[in-house]
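Here it is: the structure, laid out below.
The complex is shown incomplete by one protein chain, all other protein chains being positioned as in the whole.
Right, chain A next:
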Amino acid sequence: MTVRIYVPKDACAIACGADEVAEAITAAALARKEPVEIVRNGSRGMLWLEPMVEVVTEEGRVAYGPVEAGDVEGLFAAGFLKGDAHALRIGKPEEHPFLARQTRLTFARCGIIDPASYEDYRAHGGYRGLERALALGPADIIEEVKKSGLRGRGGAGFPTAIKWKTVADAKGDRKYIVCNADEGDSGTFADRMIMEGDPFELIEGMTIAGVAVGATKGYVYTRSEYPHAIWAMEKAIEVARANGMLGSNIAGSPYSFDMEVRMGAGAYVCGEETALLDSLEGKRGTVRAKPPLPAHKGLFQKPTVINNVLSLTAVPHILADGGEFYANFGMGRSRGTMPIQIAGNVKFGGLFETAFGITLGELVNDIGGGTASGKPVKAAQVGGPLGAYVPTWQFDLPFDYEAFAAKDALIGHGGIVVFDESSDLAKMARFAMEFCSVESCGKCTPCRIGSTRGVELMDRIIAGERVEANLETLTDLCQTMKLGSLCALGGFTPYPVLSALNHFPEDFGAPPHRLEAAE
């Protein structure tokens, strides 16, 4: 009997040797005349175990990991085709505490199905959301999204239903759905994982958005650094089209919707929605002043929904199971689940989808297992290069948009980067300013000039020159950038800088907690 073996095709697994492992398995099976079928799935998100190979046995799927090509002979000898014992045997993946503790809605299928298979997607509940959406019609779709309480998962947390309603009400001969998949924040990879592991979910989400607002064309704008995600998305779009789920009269309905993938060119600022739209139009990725909102005048000046990958991939579930079901998860005004990404210097890094409300400490220490280096945790940067450094004494902070904002921090795209005690946060503050100066689109002065002055100030502070005075100027400069910048790049760069300074003044050569006392 042919044994089915899953070897992930997720970029993270490939970077850890999954392609070589798949080849070794094919070769070993051939040599032993064991018939095997290798399926290249997405990742389950237990990234420290990648490449995680799963074998389908009578008792279900049994996982082994992290497998290197050199381990394959030994695995065959140990009888892994039957799910037998081996040092790398993990057991049933769904019973692993890391997965068992999660609430997976968006990532429910990721790592389980073959991402290129339309049948597999259907068999695991795919397109149930679109079917219901087509039956409901535009107004009720938006009502359902409103009930779910879904807020933009890209970072700003703006209610998705309001955005959709604005576009639905706007007049235009053409309307667009643009998916912001320009996931440039360090420590984030959820967009990449879902595009590689369950691309049909994004297609379904964008199609539902199209039906809801009357848009017929969608663009996924993603990064040149994500070639594997681009291949997976393009393949899935082709398959969806062949199955009548994209193009004219989708699924036999009166609605038409088609989409394509566009690749950025290494500009971080294009993750800002208006810069992204300009880039899609073939211009420099400069930020537009708002108003007009993209909902009124977006891509090519037409009404445009621009949503993050994680917002759009939440939509199929909201439609399939109802907005109320989704809203049952979460806390306060943060409803539903958030795919959180645990990364950096961490023992068990990966994708952890859970309801809002979990604390940062649980994520870093219990789930992430602390640092990979074994040294004590110093801080975690949450929300990418524009997110604050949260010190360990604030690890009781719950994952909630408002709770983070109250501590001058942000959830952003849900990425957590863990730093151990050897990290120098003055250096990280300098990096934040330098990154902003390199990536600034140049349109507004506080960001363009401010970040350059910020780097110079940080250089003087690190060199020990007139530290007190320079820190005062730095704080003042940060205030100007925060209040005077056109977009989040210049406006949020002060978050990592000031949080590092406020919590770890000793790294800046200032007396401990001098600034907190002064405030």
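What we mean here is this: a contact is a pair of C-beta atoms (placed from the backbone, for glycine too) under 8 Å apart; a residue touches a chain by one contact, two chains touch by 3 or more; residues count from 1.
Here, contacts and distances are computed from a predicted model.
The chain absent from the displayed complex carries the UniProt protein name "NADH-quinone oxidoreductase subunit E", chosen from "Amino acid ABC transporter membrane protein 2, PAAT family", "Fe-S cluster assembly protein SufB", "Peptide/nickel transport system permease protein" or "NADH-quinone oxidoreductase subunit E". Residue-wise, the contact with the chain that is not shown comes from A:345, picked out of A:41, A:160 or A:345. Only one of A:103, A:186, A:216 or A:480 touches the chain withheld from this view, namely A:186. For the chain missing from the display, the contacting residue among A:280, A:403 or A:426 is A:280, taking the whole complex into account. Although one chain is not drawn, the whole complex shows that of A:6, A:127, A:419 or A:504 it is A:419 that touches it. Although one chain is hidden here, its contacts on chain A can still be listed: residues 11-12, 14-16, 47-48, 50, 183-189, 192, 223-227, 262-268, 279-285, 300, 341-346, 349-351, 372, 381, 384-385, 415, 417-420, 423, 428, 431, 435, 439, 441.
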